[in-house]
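A single protein chain has been omitted from the complex, and every remaining protein chain is retained in its original position.
Per-chain numbering from 1; labels A and B assigned in written order.
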Amino acid sequence: MSKKIYITGLGIISAIGNNVEETLDFLNKQKSGVSSLDNIVSRYQHQLPVGEVKASNDELKKLAGIEHLPDNTRTTYLGIIAAKEAVKNAGINNMKEFRTGLISATSVGGMGITENLWFDYLNPEKTGEWLRYIETHECGDSTESIAESVGATDYVSTISTACSSSANSIMFGARLIKHGIVDRIIVGGTDSLSRFTINGFMTLMILDNEHCKPFDAERKGLNLGEGAGFIVLESEEAAKGKTILAELSGYGNSNDAYHQTASSPDGAGAYLAMEKAFKISGLKPENISYINAHGTGTAINDLSEGTAITRMFGKNVPFISSTKAYTGHTLGACGGIEAVFSVLAINHNTVFPNLNYKNQMPEVEFTPTTELLTNQKIDHVLSNSFGFGGNTSALIFSRHN
Amino acid sequence: MEAYINGLSVISPQNTFNNSDFLSEPVVYTTNYLSCIEPSYKEYLNPTLARRMARIIKMGIAASNICMKDANVAMPDAIITGTALGCLEDTEKFLWAIIENEEQFLTPTSFIQSTHNTVSAQIALQLKCMNYNFTYVHKGFSFESALLDSLMTIAEGEAQNVLTGAHDEMTDKYYKVCDRIGYWKKENVSTFDLINSKTNGSIAGEGAAFFMLGAQKGENVYAKIRGLKTIYKPESAAEIEKHINQLLAEKGLTINDIDVVLYGINGDVQYDHVYYNLKDGLLKNSSATYFKHLCGEYQTASSFAMWIAAMILKTQNIPHAILIGENKRKPIKNVLIYNTFLNIDHSLLLLSAC
Partner (left out) sequence: MDALIDKLKGEIIEQLNLEDVKKEDINNDAPLFGDGLGLDSIDALELIVLLEKNYGIKVANPQDGKKIFQSIRTMAEYIQANQK
């Protein structure tokens, strides 16, 4: 069984690009992809700053290359676009050559459609072809469409642990390879913006009505976003002779067990997740070149994560940034999207900046990287993702030698 | 990858939650919408915590609580759950409020609790359990994924005791919504008539089941989980048979070793042939049993089946309520569960006596 987990393909779509090339270009420009909410009819339309993919559902369907199939949810389109790119990037032409699966992650599945049709579903007098959308509500439905679009159906599953969902799908996928259940697996997550999540976060009063400022002493909250990020993981045998972009060397999940939504002030769960990731990888904190933090920009997350990082790294915190100011917080997709960023950081020897940062947080020992750094030797990247229900996850991506 | 079932509890439309009776007097339903028989939650939840909780969260916590006592494990090393629909009642509540109030005057509670991992998170919060915590949400694979992860976690040596569960609730509204796409029968069917039904659709159900899976045999051990497989959209009956043979071969068993098969027969004439092909073919020498007439159809119904399988192996008794024909085998060493949800997600689960 494979001891190492190789990453051979990347796929991404978010507010800062429809594919890896566009995304890298945008990251290097050091500007935010956060704009105003346009695609959703809502009380907050044209006002609320969000990381929105500027394409209609029809445009996304075309981009996904599935015009011949019935209409689907935005979450599914985003997922198919990113998963297809990852498979292509990995140079997989024959899905049957190895046992290949797909694990997706999402926070609300097909809610973007359910919230528009719910009262019609309940009204027996209304009927139409749209009734078939009922089945797209379940989180697993988008996964099955994505898996079928790339032909990776030897193992199919979906994870939903709020905002750590897709970090957890990457972790589960890696373990499926290690246990010999599959040889290759496409892992990540997808989430589209919806009135459900926008209003949900509104009730929690943790949305910033301007651009978010992760790790800034004056931070006011997060910006929501949408998108999908998938990576291809392969066993040593399946990846033989292929271009290996990076390795997934460590992973860990833990629970903060502090509060239903809020992280603990001491970041106990975050600390444990990082500690487990170090144990699996055999690496030590001093080996990490760059931390792609969860860094949502809420008062509580950044304090909790910052405290855990300070505790883990002491005064020697490596380069650190949150890329949420680029993309917004893409919820169930953020672990997948940031996995792509982490691998790009290694491949391009680059640290992507923490945009919108001005004021030092007094509680932490580090200052995030605020300018694009190139020509850095980035060998190991730690990527954190934390979610509601105290769910805390950490992944470590390493250069392949 | 194997694990012992050292404790269990299932809240279902039958009198099952305290494990004192094994379906000796099944509750007979004459409608197509089965709801759980719930315990008094005061024993398991303090009222300050319970006041905000929707029914499914209470069911999940109570079932996990009974399961931990049954296994005599106070702190699991991991909590892994499966749920296809998550916390439906809270989801509907928040959805209704958004539409009805035009995105104003919304409160956070139902939104927070609508999150799919609420039950596993609430269990962790109450236990102050900081260990591994995962929730799988893949339709008819939700429980199976949680189970596979649990077996992997034990095999990795990361856990001695894993609290593994599944929960899905049905609501009045969701029953109506699913009815519109033909999930349920149009005519009312009584519990023991379901198997002879020749119409489309099934009956709706729900449940919350928890199991304490151990690396070591516990004092109250029920059975051993030997292995499982999930098959996405099998192309033919032959493909299903190939997977069954493969699973058995991996465990050094043959078809003749399977004493009892628990089929997910749900009275839907469109899909029940999947089960009958096996029952009258490959698995014809095993005793045949079924369970969905007792718990209804739902995405994580296989968790109810695992409860039954564990109870059969421990008690060496097959209740009349689940038998199709005669029990042909004694003692009962190996039980196979075959289930599918809508003929898309198929799963196989093998349990053995300890």
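As a working rule, a contact is a pair of C-beta atoms (placed from the backbone, for glycine too) under 8 Å apart; a residue touches a chain by one contact, two chains touch by 3 or more.
Being a predicted model, the structure only gives us computed values, none of them experimental.
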| item | value |
| --- | --- |
| Contact set of the excluded chain (shown chains only) | A, B |
| Residue of A:Asn57, A:Asn116 or A:Gln260 in touch with the missing chain, whole complex considered | A:Gln260 |
| Where the missing chain touches chain B, by residue | 47-48, 51-52, 105-109, 112 |
| Absent chain, residues of chain A that touch it | 203-205, 259-262 |
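Everything below uses one rule, namely that only the chains that are shown with their structure count from here on.
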| item | value |
| --- | --- |
| Contact set on chain A toward chain B in their complex | 42-44, 106-107, 109, 114-115, 118-119, 121-122, 124, 127, 131-132, 134-135, 138-141, 143-144, 147, 153-162, 168, 172, 175-176, 179, 181, 195-196, 199-200, 202-204, 253-261, 268-269, 272, 387-391 |
| Chain B to chain A touching residues, read off their complex | 1, 79, 84-86, 94-96, 98-99, 102-104, 106-108, 111-118, 120-122, 124-125, 127-139, 141-142, 145, 148-149, 152, 155-156, 173, 176-178, 180-181, 230, 232-233, 299, 344 |
